[in-house]
Structure formats: C-alpha cells, structure tokens
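Before anything else, here's the structure in question.
Note that one protein chain of the assembly has been removed; the remaining protein chains are unaltered in position.
After this line comes chain A, so read on.
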Amino acid sequence: MQWAVIFKKEMVEYARNVKWIWVPMVFLLFGIMDQITTYYLPKILESVGGMPEGAELNIPIPDPPAALYMSISEFNMLGVMVIALISMGLIAGELKSGVYELVLSKPVKYSNYITAKWAGLSLLVLSSVFLGYLGGWYYVNILYGELAFSTFIVSFLIYTMYILFFITISVFVNTLVKNPGLVLFLSIALLIAITIITRIFGHILSWSPGHLSSYVNEYLHTGTMTGDMWATMATTLAIIVLLLFTAVTILKNKEL
C-alpha cells in the first residue's frame, strides 16, 4: 500500500518532468542509429567522394545477429551514460534538497522507499531499452535479413539483467554519497571496474555480471542458453537483491 504510493509518486514525477517522453525517444534513437548509418555508410562515402580512382570499398555487411548487437553496444556506451545521468539525483538529490526528510517524517519504511524508487526507475529505463531494442530489431529485419522474434525477446531478457544490475549499482551509490555528480562518477566507475575485472579474471569469474552483454552476443549468434548464462543471471539477481538490502541498511543508519 505504502509502496504503491511512493511508486505512483515516482511515476507522476517522471510524467511531469517529461522523462516518460524523452527517455524512450532517446533510447529509440540509440537503438536504430547504428543499423541505419552502417547500412548507408558505403553510399555516404561514395557520394562524399575523395576516394582515389579504382579504390575498392570493402565494408563487410554484418549478419543479422551482429547487426542487432550494434544496438546493445550503443546502449552499453551512451545508454549507460543516460541511465546514470537520470538516476544520479534519485535519492542523493532528495537527500540534498531535503525532500527526503519530508518523505521520511511520515512513517515510511526505508525498504519501501528504496525498492519503490528502484522499481520506478527500472520500469522507465527497461521500457525505453525495450523500445529501442525493438526498433533495432525492426531495422535489422528490413536491412540485414531475418532474425526470429523469439531470439530477440530472449536476448532482451538476458540484457534486462545487465540493465537492472546497473540501475541497482546506481541506487546503491545514491545512498552512499549526497552529491549527484559524485553518484554519476562512482556508478560509472564501478561498472567499468567490474567490466575490467571480468575481462582480466574472466576465466575464473565465469558467473560475473560483466559477462552479460557478451552472453547476449553469444546467444544472438548461437540461439542456445548455456549453463553459464543461467548461472550468471542467477548471480546477478543475487547481487541485485544484496545491493538493495545493503542500500536500505545504509540509509537506515545514515545521520541526516
């Protein structure tokens, strides 16, 4: 009940500051941008000219899975940046401006407060990522060849875990520091650190969340879920729960 009230308040706020319009549009842009530019790249180069006589352009055309993965790469760079930017003030901003004290002056449970905010942000971001990925899939089918809808859906579900993981990191960092700029920096730094550690010790940490986007790539090409993929998703889920739990504890013990 109380949870629903906070969740609704978040939704109203996202509607009021037009996040429900611009975030999906931006992700849609990210999702379809690369497919279109890659497709037209040879034509663009041709019309711009400047190529020496007789020079042959050999730009390989990606196969459908690789073409769809371009959307994911775009989300991993620009998308993550946008997610970090919209979540940096989620709790930290309220701590700073004093809204937080206003909210918690009523008997609001910390766990409700955190999870409702987390769920609201996740709903906004995941809908946007889905829209962008769907747009990417649509263009792949038109420009690069057929790719089954089921493959698209399953790969999206794997990627969902990665996005949720990053959102959770951001929510967690939000409870650590008050400065939104620092939240932005720390959450991206954490994600990069995890990616680097996974890349170096990948053979030992085969269940690390850092593998998720390469698993999306693997799944797109092979179409089969391996044991490692399931295990990684389970680990990620466990880490998400743990991080949320820690965030609640931190907030509870925080001196205002």
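As a convention for this text, contacts are C-beta pairs under 8 Å (C-beta built on N, C-alpha and C of every residue); 3 or more make two chains touch, one makes a residue touch a chain; residues count from 1.
Keep in mind that, in the parts below, contacts and distances are computed from a predicted model.
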| item | value |
| --- | --- |
| Among "LrgB family protein", "Cardiolipin synthase N-terminal domain-containing protein", "Glutathione import ATP-binding protein GsiA" or "Polyvinylalcohol dehydrogenase", UniProt-listed name of the chain not shown | "Cardiolipin synthase N-terminal domain-containing protein" |
| Residue of A:G79, A:P180 or A:P209 touching the missing chain in the full complex | A:P180 |
| Residue among A:S47, A:S105 or A:N253 touching the omitted chain | A:S47 |
| Sole contact to the chain not displayed, among A:Q2, A:N17 or A:T226 | A:N17 |
| Residues of chain A in contact with the chain not shown | 17-19, 21-22, 25-26, 28-29, 32-33, 36, 39-40, 43, 47, 82, 85-86, 89, 93, 97, 135, 139, 142-143, 180 |
